[in-house]
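One structure, pasted below without further comment.
A single protein chain has been removed from this complex, and every other one stays in its place.
Labels A and B are assigned to the chains in the order they are written; within every chain, residues are numbered from 1.
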Amino acid sequence: MTHPLLDIRNLHLTMTSFDGAAHVLNGIDLTVNRGEIWGLVGESGCGKSLTGLSISRLVSTPPARYIDGEILFEGRDILSLPAKEVQSLRGKRIGMIFQDPTTNLNPSYRIGEQLVDVALAAARHDASILDCPPNASRRERRRAARRLAGDMLDRVGIPNAEARLDNYPHEFSGGMRQRVLIAMALIGRPDLLIADEPTTALDVSVQAQILKLLKGTVADHFIGVILITHNLGVVAETCSHVAVMYAGNIVESGPVAEVIERPAHPYTKALMASIPTKHSKRGSLNGLGGSVPNLISAPPGCRFAPRCPHAVEACTQTLPKPVQVGGTHHAACIRLTETEDLVDA
Amino acid sequence: MSEIAQTSEAEIPRPADDRLRRALFRFRQSKLSMLGAAVVAIVLFFTAFGTVLAPYPEHIAGAVDTANRFQPPSLTHPFGTNELGQDVLSLVMAGATVSVLAGFGVVLIGTLIGTLVGAVAGFVGGWTDEGLMRLTDLTLTIPSLILAMAIAAALGPGFTNMVIAISLSWWPGYARLVRGEVLAAREEVYVTAARAIGANPSRILFRHILPNVVSPIIVKMSLDMGFAILTVAGLGFIGIGVRPPTPEWGTLLSLSRSYMPDYWWTAMAPGMAMFFAVFGFNLLGDGLRDILDPKARR
């Protein structure tokens, strides 16, 4: 029996703070297969980064607490694995890239050394990465790791890669640093790559290059990717699938083309409408009124209801379940059929 | 928690009240600062009443009891007696007054000089600032204990001379601190506003700027109290400063050195008293810093 690469089932997470416990992930369901690039979109604070960190079990508990659900990586629940085994997955099976390339590299070490450290750590679980005999000496392994680091830098498009191994992070531009971080995430040949806002801190032109690089990586290595972003444009350009998050819930998910062309959930529609296009009138920016609700005393119903133009009494009673809209396209809204007409009208 | 929430609904507290209450709340949360406050309270109690409460007040005045020389600790003399037959406990209790008052005097004078220098330098700016700060840096370069010793030796023995001598090596830290705060405060909107309406510069300094630098100064003063007491005792230990028979802790310790292996108890009480007092002030200062100086908090 084959498992999907990643299968998140009904994930619930609370965060305890000074004011009380906030229910920040409220039943997340997400399945990622090899070859798929999933875009995870939503406003800041909707829980998309926490979802990403949870997959590598990098959320510190306390203050966080997992109250329900499981994260199955090739069928094994990451949340119940012993710490040692989770450690062996990180870097080796699951790679991660974070938002700000200026702060995610250690300023005190040459980038070559940082890449070598990751490669050596990954090689402890899979010696074939280094491509050297199993009885190789420390020095040989280091040399092999360095060669690999040079190859990786070259592959992510850093010119003169071999020489740049000896540079410090501050000697690279922002885009180049993000490439280094991608090389670091890929050097252990992961099967799943989680990229948390990898292009947000970069120039638009650099953004496109990095996204192209990510797309190429999926095609080359047949891995699964979760791309966390708040930018629907990035999703449309890069992803094969998309999951829209709102206040700890996935409100809509499915193949990118379908979701973007026929958004079903009122929140997705509002998000789409807020993107200015070249057709939109000058001075008419369509923002979404209101703000993300306080999650500490969240009401039982749909969390978008207070901001939703189509909300009715029933919306505030129970949390809506995902409803099939077509194929693998789902949306969690009880008024799907009615709102269809309302918006188009 | 819920208590605070309720009162804030019932009556809207003034921000200053609220800040004070929060500070007190945080202070009570920190067990270490509470311990420090308790120790300091005990030390201050002895500073005020040590001389009166001492079991053998005549020994403090200099009376000797040669029949009872070097009595080991017992019920009548909990810390034994010294080479003159004087009760060590009484001397140490009276010593609290000398040491703590001297320490307080040093910190107070040091703060006054330092605040004045720092405020003028920061407020006037230009060459005045440059000159005053170079002087400050220079004084910081001279080892403070040697500087204090040299001044104390030149001024001659005595309580007041010693306090003045140490204060003269103590002010640069405050000058730097206050100058920094004044420079920052000068740029604040309300100072610019006060200037715009033509307020007198000294009025701006005293009414608008200095009140805002009070809390870092208080934090530094409480942290410095312990070290000032240590410096006073150090000078006494070397034999510069207060002379016997004034029962100063450092002087007492220095005298007991000559009788060390056999009559060790004469050293214990003054030494432990010193440690206890400094420990209390340091704990308290540490806690106060966490509360009053959020910038330094992690």
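Keep in mind that, in the parts below, a residue touches a chain if its C-beta (ideal position, glycine included) is under 8 Å from a C-beta of that chain, and two chains touch if they have at least 3 such contacts.
To be clear about the criterion, contacts and distances are computed from a predicted model.
Peer 1: Out of "ATP synthase gamma chain", "Heme lyase CcmF/NrfE family subunit", "Multicomponent Na+:H+ antiporter subunit C" or "D-ala-D-ala transporter subunit", flag the one the UniProt entry gives for the chain missing from this complex.
Peer 2: Of the names offered in "ATP synthase gamma chain", "Heme lyase CcmF/NrfE family subunit", "Multicomponent Na+:H+ antiporter subunit C" or "D-ala-D-ala transporter subunit", the absent chain's UniProt record gives "D-ala-D-ala transporter subunit".
Peer 1: Check each of A:Ile8, A:Ala22 or A:Leu181 against the chain that is not shown and name the one that touches it.
Peer 2: A:Leu181
Peer 1: Of A:Cys46, A:Val118, A:Cys132 or A:Val218, which sits in contact with the chain we cannot see?
Peer 2: If we include the chain that is not displayed, A:Val118 is the one touching it.
Peer 1: Touching the hidden chain in the full complex, which residues of chain A are there? Just list them.
Peer 2: 56, 58, 87-92, 95-96, 98, 100, 103-109, 117-118, 121-122, 168, 170, 181, 184-185, 188
Peer 1: Over the whole complex, note the residues of chain B touching the chain we left out.
Peer 2: The missing chain touches chain B at positions 32, 134-135, 138-139, 141-147, 149-151, 153-156, 226, 230, 233-234, 237-240, 250, 253, 257, 260-261, 264, 267, 271, 274-275, 278-279, 282-283, 286, 298.
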